[in-house]
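Note that this complex is displayed minus one protein chain, with the remaining chains in position.
And now, subunit A:
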Amino acid sequence: MEALLRPRIMLSLTIILIPIFLFISGASSHQIRINNAERRIDLSTHIVKVFLTLKVENTGKTSASEILLAFPPTQVDHLAFLEALAATGKKKKKTYVSLAVKPTQLPDAPNETNYYTIVLANPLNTGETATLEILYILTHSLEPFPVEISQSESQLVYYRDSALILSPYHIKQQTTFIKIPSNKVESFTRVEPTDRAGNELKYGPYEDRPPYSYSPLLVHFENNNPFSVVEELVREVEISHWGNLQITEQYKLAHAGARHKGIFSRVDYQSKPTFSGVSSFKHLLARLPPRVHSVYYRDEIGNISTSHLRADSWKISELEIEPRYPLFGGWRATFVIGYGLPLEDFLFESSDGRRYLNFTFGCPLVETVVDKLTIKVVLPEGAKGPSAVVPFPVEQRLETKYSYLDVVGRTVVVLEKKNVVPVHNIPFQVTFSPVLPLHFLSIDFIIFVSVLLGTFCVSGMI
């Protein structure tokens, strides 16, 4: 590898880059340079969305097929979603190609930096440039400060990041925009040039920063958006060949913002809604599929009467629910939402005769983070050879469940994923071999006959 080096490269640079060359093959960082990086961080809700636009150029001799993204270890634990698109074409006629992203371990990573590799669709030849649009989503990244607030206070949070984009590459020019929900900012770190306009902070442009440049950034601002976090969500999807798809969703909801401290006064809460409990929330919106029916909303002690359903036969139904009490910081609530759906909307027959269920992953609640999501697809009794196709990595396993009058039990495909955000609400498929109709009829038939016989026996005895 060292033989490839041009003699005119300065010695000092060689010394810096040697360790990286030793371990990174192919598209190593000496070849790649980021000409322009623009980062837009959206802090308006508790789900942090970062849009990163990179214009990369291959300055090396060989073609490069991979681009590395670096994340500090604090962010990587909260990274819920990462997507990279390659933009091609001119401004008006831009088309995007989705690129594969995979986590990568580099043994020499400074300060435990974590990497993701973006695999380019077409290898980048020497001198070529490409535009990458990267979206990543961070959860639990807004830290409430003060940690405890009273009912009348509003919620202030910290956001920590780096003013300079962490990258293994040289960045020629970069700018970071931070969007905050209101123009109430307590403080923010100044890394000149820094500018503030209304609810937007602008860091940069910074020129010619070497790889792994880092400049801590702290923004302390007001965010009263609902910090609704579902700590655990179990969705059970039960396929019934009688034509129904029954969904049962068990939620453990929490307000993950600043903890509520001291008294809760109903008088203040009801009479001064603008001052009191501004960070609390009492409404949640669930988007359910069209043609939803038999919706219920309850918890372990019975029905919760505060819900409204706007059902529609052709578009998304909206279920507006209120927990039993308004949720202040640190308060929790559990509830169950259940509904039925017409099976023909979700179960299809594939060309090889197998059936597949096409259903939405993720959580129907709007703007909600799910710490741990478990989806259980209960197949009809006797279904064979189940397999699940999910567009992102999930843990999978099989279980058996006994439901109404089962003999052999139903196969349950269990999918588990941590840190789920609304962008994960995309379809997944579960394929299985169909059931013989005779099988599931027989048990009910036997029961029907035995009940009839029993009736006659009893009437004979009397």
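One rule holds for everything that comes next: a residue touches a chain if its C-beta (ideal position, glycine included) is under 8 Å from a C-beta of that chain, and two chains touch if they have at least 3 such contacts; residues count from 1.
Please note the rule applied: contacts and distances are computed from a predicted model.
Engineer: Pick, from "ATP synthase complex subunit 8", "dolichyl-diphosphooligosaccharide--protein glycotransferase", "non-specific serine/threonine protein kinase" or "Cytochrome c oxidase subunit 2", the protein name that UniProt gives for the chain of this complex that is not shown.
Structural biologist: Answer from the record: the omitted chain is "dolichyl-diphosphooligosaccharide--protein glycotransferase".
Engineer: Out of A:95, A:111 or A:305, point to the residue that touches the absent chain in the complete complex.
Structural biologist: A:305
Engineer: Write down which of A:325, A:348 or A:448 is the residue touching the left-out chain.
Structural biologist: Of the listed residues, the one touching the omitted chain is A:325.
Engineer: For the chain left out of this view, which of A:177, A:264 or A:392 touches it?
Structural biologist: Answering carefully, the residue with contact to the hidden chain is A:264.
Engineer: If the hidden chain were put back, which of A:96, A:145, A:348 or A:402 would touch it?
Structural biologist: Of all options in A:96, A:145, A:348 or A:402, contact with the hidden chain holds for A:402.
Engineer: Just the residue numbers, please: which parts of subunit A touch the chain that's not shown?
Structural biologist: 262-267, 271, 298-299, 301-306, 324-325, 330-334, 402-407, 458-459, 462
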